[in-house]
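Of the protein chains in this complex, one is absent; all others appear in place.
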Amino acid sequence: MGMMATFRSIVKRLRGILKPLVISRYLTTKPMTLRFPEESLESVQGYRGRHLLEPEKCIGCGICVSVCPNNAIELVEFMGQRYPQIHLGKCCFCALCAEYCPRNALKMTRLATISIFDRPSAVYGPEELSKLL
Amino acid sequence: MKSNPEKEETFVPFHLPFGPQHPASGHFYGSVKVDGEEVVELEPYPGYLHRGLEKLMEYRTHIQNSVLVDRICVLEPFSNEMGYVNVVEKIAGIEAPERAQSIRTIMAELGRILSHITWIAIVSLALGLDSGARIALGDREGILRLNEVATGGRIYPCYFIPGGVRRDLPEGFEEKTLEELDYLKSQLNLYDSLIFRNETFVTRMSGVGIFNAKEAIALGATGPNLRGCGVESDVRKDEPYAAYPRVNFRVMTMKEGDAYSRVLCRRGEIAESISILRQLLQDTPKGKFRIKMTTRTPKGNAYFCCEAARGELCFHMVSDGTDKPYRVKVRGPSFSHTLSEFPYLARGAQIADIPAIYWSLDPCPPDMDR
Amino acid sequence: MSEEIISSLKSEFADSILKVFLEDKKILVTVKKEGFYDVLSSLKGMGFDHLSDVTCIDYIKEQEFEIFYHLWAHKKKLRVSVKVRIPRDSSSIRSVTDLWTGAQIHERENHEMFGVNFPGNPDLSPLFLEDWEEIPPLRKDFDTRKFVRRKYYGEE
Partner (left out) sequence: MEKLRPKAMIKSIHEARAWSLWVVNYFNSCGFIELFPWLGSGYDMERFGIRVVGSPRHADVLIVAGYITQKAVKRVRRIYDQMPSPKYAMALGSCCMTGGMYWDSYSTVKRIDEYVPVDVWVLGCPPRPENVGHGLMMLMKKIKGGFQGH
């Protein structure tokens, strides 16, 4: 009986070694890795990225200021009228401001690559908000 | 304890930190008292991710809270939203429309599969099976892409809101999801051969961290950890909510109650979630996906439980008539996994089994600390 | 099923139970502080073996804490919530750790967050916060925004 037991344990060991080799099918398929700067997983239409302000539609009502959970939005003076200024370092990109704006002046774009070296450049005033840099 | 008597008076427990910066501990510090190779006592020190969310929720309105609340468990935001949104609707006495209920169930099941796949990646990283982990990390992108298409957010969807969901599913979402589910179904066989039936994984996981049904219930275990000991308890079956009454599925239970049976429970749940999603995607009812709800909720309190990937997630909310909740208590499933089951299971185990036991319970430290 | 439990509770603890009623498949029990432990232990005997949550609510206007014990019976598939009111200043209530071992950490968290004392609980040391000198943070008279302005933003 010892022969059968050792034979069976050898088979068990072999199966344990050979079974993970099923991964070799990844040798033939297209690699999963994207070459970052050239290829990258672009954000989809409707993704909640950086804001875009249309100054002519904005009436300066301040609903976005009150609905923002992080107090990221303030109204600032710009060319005679009050527009929202968004501190992207406080914003959580939840798009409640865009949803509750009565005039649909504030929308979310797909642009999400915002990395900066210093703190002050996280504050987006009305003119930066209205232009897609 | 098996420590021999003459060593008794000179025995000084050596404190081994299973610390916050440990590749397998994920911001939870357990001070392990060790006698040689055997663990004498494990003291949990949580709190590294405690933000005091229950206090913050008292300062925000229900709409702002529905955005804050899916930061509770980082790996599975949909079940937190499902819990919070339903408890607010319970107090307000309204019912989300039919279409919103089935959209919520679809996204909750997608979140469950995503959470289980992330858990597969982390548990195989903790046990050193890197190839399976890399493939599982790569497979998450499919479901995250579906999240992004449907809700606009990758990790935090901020999608459920008291009264329904914030926007409708785009067209073609059903076909994309069905395609993704077929791919995941085939990947399950790959995970089987790479991880679940892997020789080292099985020997390291089976016979480790054993507790029977009675002990598990006394410790407050829920979800796959309790189903691993043979108790058939699943909130989706016991107290059906959202669109779960219309769906039939099997509750996976194992008998041994050791780490490997919990692993198989979760693996079975992925297959069940795929079949649930296939049933839901056949006939999503048409109609409104959101009804208007007044921001103020009447005075009263409500308690709602839903089944998160890790276990029973309960919300207890007290409202005093204003638009802000007076008090919200969140019972995260990982609270009892990490603080009462893990120290119990770690007693008497070997040091090398600590990561295996810890990740067989699938804890989520931000869910424990809130 | 739940009607028998309600009737047996009413008959057994007529004096210490203030109100028992069924509300959408959940039994809600309001108990006086003296008899709450016997009600809980009899409920455990009836098969409510899973304690899912111990919730503490701070009613600062009435100077009272309200503690909820949410129980669940695995076999009967039934949920019970037991409500107890205790005074706010010298708030202490007997620990139920000997009925459900899982209750120890819930009570320890409530002790740290509200200051409720649970005699009989083996370990009530701080859980989440490290060297915290203020009053327990989840009480209503602790204003987190004033605290944050003073400690982090430096305005008084």
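For reference, chains read A, B and C in written order, and residue numbers begin at 1 within each chain.
Operating definition for what follows: a contact is a pair of C-beta atoms (placed from the backbone, for glycine too) under 8 Å apart; a residue touches a chain by one contact, two chains touch by 3 or more.
All of these numbers come straight from a predicted model, not from anything done at the bench.
Among the chains on display, the ones the left-out chain touches in the entire complex are A, B, C.
Interface note for the absent chain: among B:K33, B:R134, B:K176 or B:K288, the touching residue is B:R134. Checked against the full complex, the candidates A:L52, A:V65 or A:L88 give a single residue touching the omitted chain, namely A:L88. Annotation: of B:L75, B:I143, B:I270 or B:L339, B:L75 touches the absent chain (contact as defined above).
Within the whole complex, the absent chain has one touching residue among B:P20, B:G230, B:G268 or B:G300, and that is B:P20.
For subunit C, the residues touching the chain absent from view are 128-130, 134, 137, 142, 144-145, 147-148, 151-153.
Within the complete assembly, residues 20-21, 23, 27, 47-53, 55-56, 59, 68, 71, 74-75, 118, 121, 133-138, 140-141, 154-156, 366 of subunit B touch the chain that is not shown. Remark: the residues of subunit A touching the chain excluded from display are 31-37, 40-43, 69-71, 87-93, 112-119, 122.
Note that in this section only the chains that are shown with their structure count from here on.
A separation of 23 Å divides the Cα centre of subunit A from that of subunit B. Centroids of subunit A and subunit C (each the mean of its C-alpha atoms) stand 40 Å apart.
Looking at subunit B, one finds that none of its residues touch two or more other chains. Of all residues in subunit C, none touches 2 or more other chains. Residues 12-13, 16-17, 19-20, 22-23, 26, 32, 41, 43-44, 46-48, 67, 69, 92-96, 99, 108 of subunit A are the ones that touch subunit B when the two sit in their complex. Residues 60, 63-64, 67-68, 131, 135, 138, 141, 145, 148-149, 152-154, 156, 158, 166, 170, 190, 193-194, 197-199 of subunit B are the ones touching subunit A in the complex. Per the touch definition, subunit C reaches subunit B in the complex via residues 25-26, 49-53, 55-58, 68, 70, 74, 77, 79, 81, 100-106, 113, 127-130, 137-138, 144-145.
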